[in-house]
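One chain of protein is taken out of this complex; the other chains stay put.
Order of writing sets the chain letters: A and B. Residues in each chain are counted from 1.
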Amino acid sequence: MTTNSTALPLPASFALDRRIQRPLVILLALAAPLVALSMGKSWVRVLDFALLYVLLAIGLNLVVGFAGLLDLGYIAFYAVGAYTWAFLASPHFGIHLPFWIVLPLGAAFAALAGIALGFPTLRLRGDYLAIVTLGFGEIIRIFMNNLNQPINITNGPQGIDSIDPLTIAGLDLSKDLDLFGFQIPSLTLYYYAFLACVVAAIILVRRLQISRIGRAWAAIRDDELAAKAIGIDTRMMKLLAFGLGATFGGVSGGLFAAFQGFVSPESFSLMESIVVLTMIVLGGMGNLAGVIVGAIMLTALPELLRHFAVPMQMALFGKTLLDPEVLRMLLLSLAMIVMMLVRPAGLLPARTRYAHRDRRNA
Amino acid sequence: MKQNKLIFALAAASLVAGAVQAKEVVVRIGHAGPLTGPAAAFGKDGENGARLAIEDANAKGIKIGGDTVKFELVSEDDQADPRTATTVAQRLTDSGVKGVVGHVTSGASIPASRIYEQAGIPVITPSSTSPKLTQQGYKMTFRVIANDLQQGNALGKYAVDQLKAKKIAVIDDRTAYGQGLADAFANSVKVSGGQIAGREFTNDKATDFMAILTKIKATNPDAVFYGGMDAQAAPLARQMKQLGMTAKLLTGDGGCTGEMIKMAGDALSATTFCTQAGIPLDKMPGGAAFRTQFKQRFGNDIHVYAPYAYDAMMSVIEAMKTAGSVEPAKYQPALRSLAYQGVTGPVAFDDKGDIKGGAITVYNFDAGKWAPLQTIQ
Partner (left out) sequence: METFLQQTLNGLVSGSIYALVALGYTMVYGILGLINFAHGELVMIGALVALQTVTALSGAFPGLHPVILLIAGVAVAVPVCMAVGYLIERIGYRRLRNAPRLAPLITAIGVSFLLQTLAMIIWGREFHVFPQLVSTTPMQPMDGVVVSPLQIFTIVVAFALMGGLMLLVNKSRLGRAMRATAENHRVAGLMGINANGVIAATFIIGSGLAALAGVLFASNYAIAHYAMGFTPGLKAFTAAVLGGIGNLPGAMVGGLVLGLVESFGAGYIEHLTFGFLNSSYQDIFAFMILGAVLIFRPSGLLGERVADRA
């Protein structure tokens, strides 16, 4: 779906020389929390969440953008990851395992859930798949909400609190770090931990994209019949897409639980799935950079609206006509419609080839 | 001792400064709750209550530690969403608030309380009733309203002892609030010697309760309890009537609203009961006056939680006055030992931060409004 010719050429400013582009992005990523900190800790928190969403968007992009399978229940994997962490590292069951056990386990469970969803839906395409995945997401949420009886597993709607923070090699990220007299706030520590995960994910996905698997996905996305005809095991490849995509969701969910310290089913509503989908639609399905930009934009959007839209309306009309939440919904829905009509490939469209022509940058 | 000297010195210094020019200190206090989203009405109500308290305090010209203090409300919108709540909490602590009234929903209060605890800023919720909030062992978390346990216990006991209901069916909406309340209620009914005739479930977006009501009807209970909000309780009441059920309908504070009366219409009768935490406003010495003042200021009636938000705000200000300081670390102990006569009743906290002896009042639908029947301490 991304490989159509309607993709507009990139504006000149995006087409910076790649040799400048890359260090610039790295610098920006490293310096972002420092800049944000000067504007207040809440902005660092926004950045932290943005990275978690980037991770989610990368994972969903694998399924939707690469393999062309529309998944409307993606948030279920996020939930699986978050609940795994909450089960294995909180006073709820009295288990406190370290992150290097919990996080991979969460990812593995999410992957299993992904395969469990993928297996029966292999034959479905397009709209049907979308509806079934939507149903799957709701089923998972409803189970999490109700499994406090007859035996209490998830603690039901009350959620699980006092979840252990992320502790890496004895360093508790939930506490400010005192480094040679410099105070590094906990939020900044989390930022770099999340950034490391995002970078790892990017590297992995880029390798995947140009691998045999990535090319197989692209083939399925563009024409499943033809893909089958040239000998691609479409069943296997689709399962792989679901499983791998879910893994990213699981990791992100685990980090979310550790960061937030509290999980409850209301964090995993259908709306969240839609938001993540909009991120990749807006940014450019199938294109990593686009997806990341989309995720960051949409995470920052409510905060920006809160900061600018409300005072602006106050100044113009003397009262808030449209509150930020309504504006956000309005913009999200319009983005989905308008993007499909005007620029179906997203802000930063995927290049027409799945592989990198320029070997040096591969 | 040393500290006291320091305060004294500071106070003296400020007195000297005050002699030169009338000094006015601006103290910012936060309010957090859903101002947008489905629960916006509750958040707005709380915000208005908190705002009224601030305006009253400012009108009195309160002096703390020698300075005239001008309070300022910083209101934030948490959309009743757990994740947004933490961002909002962070922003409030960033903006240097000395205390926070909020959050309104338990799902928001619980994750936010961790951030206030780390920042050392007292937070008083006017309406989050989940028992878990104060079970986390945080020093900075307070609550001026009876929690779900207290409310469910009181209503359960009342239903069995006073309403003589032997068999009671329990429905909840699978939200943290509804489920917590329904569990406490069901427990209390059993302890009081009643019998739970059935436990049914719905959700907070449902409109059709015919199937579960039909099932309940078959067990012929004396009463049906619903743990949830008015938007579901009202159609539930209508459908009970439609099915010709004569069982009493009991709800907690979520169904004890004016909206409930409006939406359920003629489905309510003398067999509908509900509870609210606190003493009925009109029974309070200053209650009627508060309602009039509130109506005058904001042009609409109190929804539910405004008086609690008012008391929460006043508790912060009272504690600051007692401690002679607006600094959280200084006035937090005063908050712990607070004894303040609020709009909703006497405000004092136990060692967990819950209100001491929170009163629960049982109401009965009578001639188009909720009439208080009995207040249980």
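One rule holds in what follows: contacts are C-beta pairs under 8 Å (C-beta built on N, C-alpha and C of every residue); 3 or more make two chains touch, one makes a residue touch a chain.
Keep in mind that this is a model prediction, so the values were computed, not measured.
*Asks:* Touching the hidden chain in the complete assembly: which of B:Thr202, B:Ser315 or B:Thr361 does that?
*Replies:* B:Thr202
*Asks:* Can you work out which residue in A:Leu124, A:Ile153 or A:Met297 touches the chain that's missing from view?
*Replies:* Checking each option in A:Leu124, A:Ile153 or A:Met297, the one touching the absent chain turns out to be A:Leu124.
*Asks:* Pick from B:Gly193, B:Gly265 or B:Gly286: which residue touches the chain that isn't shown?
*Replies:* Considering all chains, including the one not shown, the answer is B:Gly265.
*Asks:* So one chain is hidden, and I want to know which residue out of B:Gln242, B:Thr292, B:Ser337 or B:Gln374 touches that hidden chain in the complete assembly.
*Replies:* B:Gln242
*Asks:* For chain B, which positions touch the chain that isn't shown here?
*Replies:* Residue positions of chain B that touch the missing chain: 37-38, 40-41, 174, 199-203, 205, 207-208, 210-212, 214-215, 217-218, 231, 234-235, 238-239, 241-244, 259, 262-263, 265.
*Asks:* In the complete complex, the non-displayed chain touches which residues of chain A?
*Replies:* Touch set of chain A with respect to the missing chain: 1, 4, 64, 68, 70, 72, 120-121, 123-128, 130-132, 134-136, 138-139, 142, 145-146, 149-150, 274, 277, 281, 285, 322, 326, 329-330, 332-337, 339-341, 344.
What we mean here is this: only the chains that are shown with their structure count from here on.
*Asks:* Roughly how far is chain A from chain B, going centre to centre by Cα mean, in whole Å?
*Replies:* 35
*Asks:* Quick check on the complex: what are the chain A residues that touch chain B?
*Replies:* Touch list, chain A to chain B: 40-42, 45-46, 49, 145-146, 148, 156-159, 161-162, 186-187, 260-262, 264, 266-267, 302-303, 306, 323-326.
*Asks:* Would you mind writing out the residues of chain B in touch with chain A in their complex?
*Replies:* Counting only chain B, the residues touching chain A are 35-37, 40, 77, 79, 81-84, 86-88, 90-91, 93-95, 107, 110-111, 114, 118, 130, 132, 136, 174-176, 178-180, 201.
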